[in-house]
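Only one protein chain is missing; all other protein chains are in place.
Take a look at chain A:
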Amino acid sequence: MTLGLINANPVVHAKRERVARTDDPHADDAVDPLDVFDSVRDIRDPEHPYSLEQLSVLSEESITVDEKLGRIQITFTPTVQHCSMAAVIGLCLRVKLMQSFPPHFKVDINVSPGSHAEEESVNKQLNDKERVAAALENPNLRQLVEECLYSSEL
């Protein structure tokens, strides 16, 4: 799909230690940012054999949850400012959240402020549900997303 890597030398960080949760996080209906982070931290970067967590694309702190209103907001930080993979990362996050949390949750996904050269247009595209639906019907994109989601055991 790409002729050369967008970011050939990403900085790789250690994975954070997993918090052993004493209770089953899904025992009640409450969703918190750590639940969300746990569901997306192992998504593989579209370009590199590292997880989004290892590349510091996102963290627990970049996630907010409003349980009462049913809102999940994620901001992520592409590894480089002109990252053409931002749309794919956004799709991966959206698909993973759709699979992991009740369908009534409203999900907003944005790149963190200043992290992308085309910030406004990337954010608009990531949150246009018609474009998202069409992208997920594209076999090539769908396959790329599935690879990022399911080859997470690295």
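Heads up, the rule we're going with is that a residue touches a chain if its C-beta (ideal position, glycine included) is under 8 Å from a C-beta of that chain, and two chains touch if they have at least 3 such contacts; residues count from 1.
Quick note on the criterion: contacts and distances are computed from a predicted model.
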Check your understanding: Per UniProt, what's the omitted chain called: "tRNA-splicing endonuclease subunit Sen2", "Anaphase-promoting complex subunit 2", "Probable cytosolic iron-sulfur protein assembly protein CIAO1 homolog" or "Phosphatidylinositol N-acetylglucosaminyltransferase subunit C"?
Key -> "Probable cytosolic iron-sulfur protein assembly protein CIAO1 homolog"
Review point. Hey, which of A:R18, A:K68 or A:H104 is the one touching the hidden chain?
Key: A:H104
Check your understanding: Which positions on chain A touch the chain that was left off?
Key -> 103-104, 106, 124, 128-131, 133-134, 137
